[in-house]
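Questions regarding the structure given below will be posed in turn.
For this depiction, one protein chain was excluded, whereas all remaining protein chains were kept in their positions.
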Amino acid sequence: MAYPSNYRYTKDHEWIDVKDGIGTVGITDYAQHELGDVVFVELPKIGTTLEVGKVFGNIESVKAVSEIFAPAAGEVLEANAELQNKPETINSDPHGAAWLVKIKLANPADVAALMDAGAYEAFLTAKGKEASA
Amino acid sequence: MNNVNSKIKKASRHTNQNEGLIFEKSSPGKRAFELPPLDVPAADPAKALGARWRKNGVEGFPEVSEIEVVRHFTRLSTWNYAIDLGMYPLGSCTMKYNPRVNEYVARLDGIATEHPYQPQELSQGCLKILRLLEKCLLEITGMDTITLQPAAGAQGELTGLLLIRAFLAKQGNPRKKVLIPDSAHGTNPATAVIAGYEVENIKSESHGQIDVAKLRELVTEDVAALMITNPSTLGVFDTHIAEIAQILHAKGALLYMDGANMNALTGIAKPGDFGVDVMHLNLHKTFSTPHGGGGPGAGPVAMKKFLEPFRPVPVIVEKEGGLVVREFVRPDSIGKVRAFGGNFGVLVRALAYILAYGPGVRQATEDAVVNANYIRKHLEGFYDLPYSLPSMHEVVFSDALQKKNGVNTMDIAKRLIDYGFHPYTTAFPLIVHGALMIEPTESESKEECDLFIDAMRSIAEEAAKTPEVVKTAPHTTRVSRLDEVGAARKPILRWKPAPEESAAD
Partner (left out) sequence: MRYLPKSPAERRQMLAAIGAKSVEELFAAIPEKFRLRERLNIPGPFSETEVIDYFKTRANENSSGFTSFLGAGVYNHLCSVIVDTILLRGEFLTSYTPYQAEISQGTLQAIFEFQTLMCQLTGQEVANASMYDGSTATTEAVLMAERVTDRHRVLAARSLHPEYREVLKTYAKNSGLSVEEFGYTKSGMLDFTALKAALRDDVAAVVVQSPNFFGSIENVVAIADLVHTSGALLIVAITEAVSLGAIKPPAEADIVAMEGQSFGLAPSYGGPYVGVIAAREKFVRQMPGRLAGQTTDTEGRRGFVLTLATREQHIRREKATSNICTNQALCALAATVHLCLLGKEGLREMAEQNIAKAQFALGELEKIPGVRRAFDAPFFNEFTIELPRSARMVNSELLKDKIIGPFSLGAQYPELTKHALVCVTETTTRGDIEKLAAAMRRALEQPL
């Protein structure tokens, strides 16, 4: 799967897409692949304040729980309720329909500090080499 | 499928009758158990209970005959693997033979029938049993005093940490953190949190042991204890144990030992001698009480003298003249971790096991260690051995060699089922990626060990030559791989009658 060029990416495999001061956050295709079949998603309540790099939720597969880290600071405006009924969307459409939360960015500079698509792909390639070394 | 299973020496388990849920056999008017008639006048439940009367009994409860109950559960039982059928090479589970005499004595009239609140003078038999068990376990562990109250290992761990907390609090500062190696069993960190401590993970060094230099750095006056398993979950005895204890004690911290691996030490060495302050035992592991599909167990906690005042109440005391009593008034006690004193029935079984062996229990330990090393010797080269230190009662391999063909430890485990064995422990300890954790116990004969070795070698060959067979295993079970994802996404946790049936009522 291609990594959308207008998104920014974290080292923990979250993505963020910014429009008019609102950031839509999700996890990347790499992350969903590592997790395996997703069975449950735990997301924060509307109004919660996220801090950069801090845990804001969990994604569960059958055998593991993965924490999700906030790529940027902000207030949660919306959480994707669809994922409660169809957590498998994270596996099938991680960059689109499986967005996790929408936040009002507290500090747009947070996003500028993140990797772009090219840098993220390079990061993944380096990871792959490291693993098979 | 014939040639796929041609190397399997054990007879494959035959497929048994499909059996529905007991509720699906139910039909109004069938009865399985009849009560003797009332010898007092019947009472009107409406009068006795008023609006609280459950007029029609429990809705949906099964109505079946005695023979249907017997057949139902007998058929269900034939779908299970069990120690009585063959080896469970599960690491750190110590699946040893469950002696039947233990079942017999636990059910005796006068043993099974006693009420925990009956007068102590009428419970001397029970109390003497408990006191003797305490003495035997203290002799085995080299500790000073003990509590038999905790219901299982995890509860024992909690009790141990609460004892530590109470002791440190009495000295003025309960401290904040508990150190836990990354190789530890999951109950360790879960328990530490419930005891009100923060968990600090300590990474194992390259041999899977505690990194002593790192430990020295981490032990501060904020650390209450280190929770260690020795031998470790890799089956390796930590030769630095005395030094580890010293580092902790120097800073006023305590050493807690998870006793899950006592099967490597009983009669050979005593944790009390090598610096452990408090530890729990798993009677359902080392001391042969049956797992019964997942419990009950018992997790006694043995400790050094300085922790004695904090023991849960009641404590068992031998008075002059031989009377054994329960004492309830203990001002520094941590309280109770469960009601009624402990899983007496499980404690009886453990004592029966100890009495059967006597001091000869050392032989069991030796046989367990011989079995594990024998298996290790014969599988080295066939499976990757991530740590080269000597194994005690269990050995941990990894699936690194098989991964090349896309076969992982879970697949190998499932294929082992076709060979007539229960899988070993997969994916634990966490410090070994793709682990195969094998503990045969002393209950396995040379013949059974050889069959296991043959099976594992054959599977290694299959992984190399015909990996699909391994990846899609098991092939000979009544059900094939079950959809765990579906079960987690849309949990169905009980039977419900079909809508038409309830409408007809």
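As written, the chain order gives the labels A and B, with residue 1 at the start of each chain.
Basically, a contact is a pair of C-beta atoms (placed from the backbone, for glycine too) under 8 Å apart; a residue touches a chain by one contact, two chains touch by 3 or more.
Predicted, not measured: the structure shown is a model, and the values here were computed from it.
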#### Entry: Chains in view that touch the one left out, judged over the entire complex
A, B
#### Entry: Candidates B:Q171, B:T220 or B:Q363 - the one touching the absent chain
B:Q363
### Task
From the listed residues B:G259, B:G341 or B:G434, report the one that touches the chain absent from this view.
B:G341
### Query
When the complex is taken as a whole, what residues of subunit A touch the one chain not shown?
39-40, 60-65
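Assume only the chains that are shown with their structure count from here on.
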## Note on the structure
Rounded to the nearest Å, the gap separating the Cα centres of subunit A and subunit B is 38
### Query
Considering the complex alone, what residue numbers of subunit B touch subunit A?
427, 484-485, 488-489
### Footprint of subunit B on subunit A - complex, ascending
37, 39-40, 60-63, 87-88
